[in-house]
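Removed from the display is one protein chain of the complex; every other protein chain stays in position.
Entry: chain A
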Amino acid sequence: MKILAIDTSTHVMGVALAEDNKLLGEYVTNFKKNHSLRLMPAIHELLKELDIKPQDLDAIAVAKGPGSYTGVRIGVTTAKSMAWALNIPVYGVSSLKVLARNGTYFSGVICPFIDARRGQVYTGLYKMGAEHQIKTIISDHIVAMEDWLHYIKEKNEPVLFLSQDYDLHHSLISESLADQAVVGNGMDMLPKPSVLLSLAFEQEKPISAHALVPEYTQRTEAEKKWLEKKEGKTDA
């Protein structure tokens, strides 16, 4: 069983390919450059190196968000279109779960997050269970970091933070949580497509390509304003 994994949900771009739980190749870049331009050449190169044809693939796994709207769409559109064209299923995996899975050997709760601007983050809470099964404690959502840390503090147990955007929130985290906060180390802060593959193999259910949609965790600004206005009117 050959699975191709794609993650373009943040400025980290990852492509990997595994056969029956054995990683055959992984390509990761961590700098700000256009995913739309670079994703397909990366897939092309990796498959060529491995001498694997698109027709040889059995499934495609993709980080479905949350993250950059455009980034997530590039990955999801590529994954679902290729899977549909090849008549194979897709695995849509939470981008945050991919990050959280880097905390394999941590016994407390794991908090992956992606900066969502204006003091907000996309985040959730995860915990490792038996046999490296990762469990979702609080599902992915968007929240003000300040409120989120307040909530975490009340849990009174060590929390491992994993994020490429850690520095942006570093002072707030240490102020709020002090010793309760454990900070991820080096490469554990990086979302890896090989980990996305592990998750797909371990515990995700594949779905049909048509059914795959991004997980944005929030409505568009226009919709939010429209709903507010509408509710304001009904209240009055």
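By our rule, a residue touches a chain if its C-beta (ideal position, glycine included) is under 8 Å from a C-beta of that chain, and two chains touch if they have at least 3 such contacts; residues count from 1.
The working rule: contacts and distances are computed from a predicted model.
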Task: Refer to UniProt and select, among "Urease accessory protein UreD", "UDP-N-acetylglucosamine 1-carboxyvinyltransferase", "NADH-quinone oxidoreductase" or "tRNA N6-adenosine threonylcarbamoyltransferase", the name of the complex member that is left out.
output: "tRNA N6-adenosine threonylcarbamoyltransferase"
Field: Identified contact with the non-displayed chain, of A:34, A:104 or A:139
entry: A:34
Query: Touching the left-out chain: which of A:82, A:114 or A:160?
result: A:82
Message: I'm checking contacts with the chain that's been left out. Which of A:70, A:139 or A:185 qualifies?
response: A:70
Contacts of chain A with the absent chain, listed as residue ranges: 34, 36-41, 43-44, 54-55, 69-70, 73-74, 76-82, 84-86, 209-210, 213-214, 216, 220-223, 226
